[in-house]
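A protein chain is absent from this complex, but the other protein chains hold their places.
This part shows chain A:
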Amino acid sequence: MATVQEISDETSFASTVSALPSSTLAVIYFHAPWAAPCKQMGTVLSALASTYSTDAPVSFLSVNAEELPDVSEQYDVTAVPYIVLQKDNKTLETISGSDAAKVRAAVEKYAGPASGDASKAGIPPPQTVTKQAPPQAGENDGPSRDLSGYAPSPTDPKTAPEYSSGEPTNKEELFKRLGELVKAAPVMLFMKGTPSAPQCGFSRQTVGILREKGVRYGFFNILADDEVRQGLKEFADWPTFPQLWVGGELVGGLDIVREEFENDPEFLKEYSVSGQKAQAA
């Protein structure tokens, strides 16, 4: 009975994939431990894998997207869970999100149906993910929901500052904390998700622009900390995310950041990788 193989580093990924015969379908599953829909998809995949015999022409590989950033970039992974089906190093299909039925259909399409009696196969019926996945409430939302599924793993980059402990803090303490938080780095981005896995189109675009300009910045995933998320809206008197802060001052959201760069190509130059190299010289 086939199982899902966890790939722990870049070299083993490369060697595992190249070792596969060209007729074998590789099902590569990109995940992040802090994203709840990924736990769901992980279970689905193990169950799906178990319905194939060990010598079936299909191989299930699990990749922690944040631990293997180069592989993630190679496959252009921007959100998890993300599944790539490839044969002979050619990508056949990609599935973004957590639609179990879609994944099963795609695997069957390329690798043939699972061996054994399909009706007795152990694949659990596709479960709707909507209730379990922490929903992304809007940029400016109403009631807060349980976002603990979005908490960061220890492997998240250290630029992410500490998250609220979960105990309610009084307003003054919160604002004091926020005051420090916005100065945690000379350039701070408060976004939905992380730079390697943004959870919102506007956050993703902002990360893209900063990367393009080579700007060094600290980030904070507001989906993982509801206290900061709501508190910062009041602290900044700004209802939406992403929020870019420079030198402890709010610059604005995506549209303002874009405009600043359009009007001034030197914007944030002193915080960019090239700018700092010049200073060190």
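Criterion: a residue touches a chain if its C-beta (ideal position, glycine included) is under 8 Å from a C-beta of that chain, and two chains touch if they have at least 3 such contacts; residues count from 1.
The rule is simple: contacts and distances are computed from a predicted model.
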item: "Phospholipid-transporting ATPase", "Bola-like protein", "Ribosomal protein S2" or "Transcription factor IIIB 90 kDa subunit" - which is the UniProt name of the missing chain; value: "Bola-like protein"
item: Residue touching the undisplayed chain, where the options are A:Tyr110, A:Trp238 or A:Phe261; value: A:Trp238
item: Residue among A:Asp76, A:Glu180 or A:Asp255 touching the omitted chain; value: A:Asp255
item: For chain A, the residues touching the chain missing from this view; value: 97, 130, 133, 135-140, 142, 200-202, 237-240, 250-256, 259-260
